[in-house]
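In this view, the complex is presented without one of its protein chains, the others remaining in place.
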Amino acid sequence: MRRYVAGRIVQSLIVVFLVTAISFFLIRLAPGDAFSFVGDYTMSDAVRNRLRAQFGYDRPLIEQFARFLGNVVRGQLGYSHSMHRDVGSILAVALPRTLLLMGAALFTSFAIGIAVGAFQAVRRGSWLDRSASGILLLFYSIPDFWLALMALLAFAYWLPIFPSGGMVDQVVHDYMSFGGRVRDVIAHLILPSLTLAVLSAAGIARFQRAALLDVLPQDYVRTARAKGLGERTVVLKHALRNALLPVITLLGLSLPALVGGTFFVEKVFSWPGMGYIAANAIASRDYDLVTGTVIVGGIMVAVGSLLADLLYAAADPRLRAR
Amino acid sequence: MQPPIPASAPAERLASSGVAPALTPVRAPEPPRPRRRLTGALWWSLALIALLCTIALLAPLLAPYAPNTQLDIIALKNQPPSLAHPFGTDQYSRDLLSRMLFGARISLSVALLAVLLSATVGTAYGLIAGYFGGRVDAVMMRLLDACLAIPRVLLLVAVLALWSPVPLGALIAIIGLTGWFEVSRLVRAEVLSVMQREYLLAARALGTPGFRIIWRHVLPNVLNPIIVAATLGVGNVIMLEAGLSYLGIGARAPAASWGSIFFDGSDAFQATWWIALFPGLAIIVTVLAFNVFGSALRDALDPHQLAGDRAR
Partner (left out) sequence: MSDTLLQIENLHTFFYGESTVARAVDGVSFFVGAGETIGLVGESGCGKSVTALSVLRLVRPPGRIEPGSRILFEGRDLVTLDERQLRAVRGARIAMIFQEPMTALNPVFTVGEQIAEVVRIHSKTTRRDAWQRAVEMLQIVGIPAPAERAREYPHQLSGGMRQRVVIAMALVMNPALVIADEPTTALDVTIQAQILELLQQLQRRFGMSILLITHDLGVVAETVSRVLVMYGGEIVEEASVKTLFAEAHHPYTEGLLAAMPRMGESRDRLQTIPGTVPPPTRWPEGCRFHDRCPYSWERCTREHPPLYQIGGGHVSRCHLAEEPERRAHPHEPLVMQRSSRA
């Protein structure tokens, strides 16, 4: 077990390094100049060159990368010239917001997916099972940005149930009580996280259904019945506990896709997280900020996937012993 | 984006880290009740795909107007659906139906070509990794894991935005080059299993079996899952490309896809709901057709993949 953990950590570090390298080089190699768009277009070349030198954009790429790596390790991700703050502080604020959204979405999608999948497995072959499969397949075919748009239109504009965007009510949030503020955030959170959740839930349900169908004919399920347990306990306690294990691996696997979905959803709902920041940074050619976002995003995925794998290893007693 | 559903990912991932897969039933279950392999879903989805491709091909004949013509910027701007314009018009008074018909060509061809590229690259990668084995394989697989960890959308957005405007060919190439991972895993697994078999025989006679021999044994077994993965991939790419175009960094005028239609109208969806609805429905129907076909194809080709649908 310890060897496995150590191996996985090393693997994650390699991944983070690669993400850093790839994003750095790709972004720096892009045409155009950080300072072609910033500032006054009447800025003279001399001033432009001075700014370039100041931010180190005139050095050879490799040297820039080495310096960059050194900075990253020390926690400095550069300076955002479009937002006039250093990248670290921008992301430090944006990251928790994205994590909140992703966390809510992840939790909801797994809750829905596991419940539906388990239900389908128990009622295999019934019209409920088959129609659920059909509905899930349908959801699997809906683009995330479109669903987000439709959800926004439907539930924020036409039926004004939910707020139309942002994370908090811009006007009154700061004046609310603590409870009020929490409720405010939750109200803003529901639609975007539900949108994300519904799309992932489809895949999870399918997987959970298959996993539970594999477990139900197993001998220990029969033993549980022979002991006198009620059918519900047999399924929920004995069968599902085993059938959940493979679904946990989905946690790690679904993270990269979830990040992609979050990007679109944040944009549509104006949720001020990392995706939102990234979109603006790209528009203003803010290299450091874009690089920083992609790197932090990659780290998030690597850490999340590592945690998911560790969770799996901890959950399966057969692996704990190693 | 929806997460891809791996065929055998959990066991594989653990196996590649040296930990045994968890759920291996000790006793084989009763033989599966023979299921009808070619279901109705297979055929109607195939028919639907054929229909969509035909519509896309015949777009110039079917469309009542040219897709980019501004018909009447004053009278026909942002008109809701009507008899003359069944899908309405956009803010530049272009007929939406025509735009969608032509958009089908772009969306479909981008997806098909990108998936073709992914399948090719993935196969090549998997072949090389499996054939050379050992350290080469280990390094290649680590690299693969690392690539998988990078969120595809994020990378695509960053690259496309910073290099924009990106010509259509480059767009296809970039999308294709970020989607080959699953296929390479499949191919590598197959190559490894073939190597195990053939190597034992050939080792006695000739040494390492030739590349062509490996390929001959690998290809038939690997073709089916690749086709299934590719079909499911097409749906994914359609959605991906639509999303990128919605952001303005994917296909762009004059080669406008369904996603671009969104982009053009993205300011005022509350008022012009038809611009959001119809392209979206088109995407859903198309992706659904490919997904259903891919699923049905998988069920038809390889009943052993029917995890859990065993009679007991």
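Lettered A and B in written order, each chain numbered from 1.
The working rule: a contact is a pair of C-beta atoms (placed from the backbone, for glycine too) under 8 Å apart; a residue touches a chain by one contact, two chains touch by 3 or more.
This one's a predicted model, so the numbers in the text were calculated from it and none came from an experiment.
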Checklist entry - Of A:97, A:238 or A:285, which residue touches the hidden chain? => result A:238
Checklist outcome for this item: Sole touch to the unshown chain from A:60, A:75, A:160 or A:317: residue A:317
Checklist entry - On chain A, what residues meet the omitted chain? => result 218-220, 222-231, 238, 241-242, 245, 315-318, 321
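Just so we're on the same page, only the chains that are shown with their structure count from here on.
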Next on the checklist: Quick check: in the complex, which residue numbers of chain B touch chain A?
Outcome noted: 1-6, 9-10, 13-14, 17-20, 22-23, 25, 27, 29, 142-143, 145-155, 157-159, 161-163, 235, 239, 242-243, 246-247, 262, 269-270, 273, 276-277, 280, 283-284, 287-288, 291-292, 295, 307-310, 312
Next on the checklist: For a test of understanding, state which residues of chain A touch chain B in their complex under the given definition.
Outcome noted: 3-4, 7-8, 11, 14-15, 18-19, 22-23, 26-27, 30-32, 121, 124, 137-138, 140-146, 149-150, 153, 157, 199-200, 202-203, 206-207, 209-219, 242, 245-246, 249-250, 252-254, 256-261, 263-264, 267, 278-279, 282-283, 285, 290, 293-294, 297-298, 301-302, 305, 309, 312-313, 316, 318-319, 322
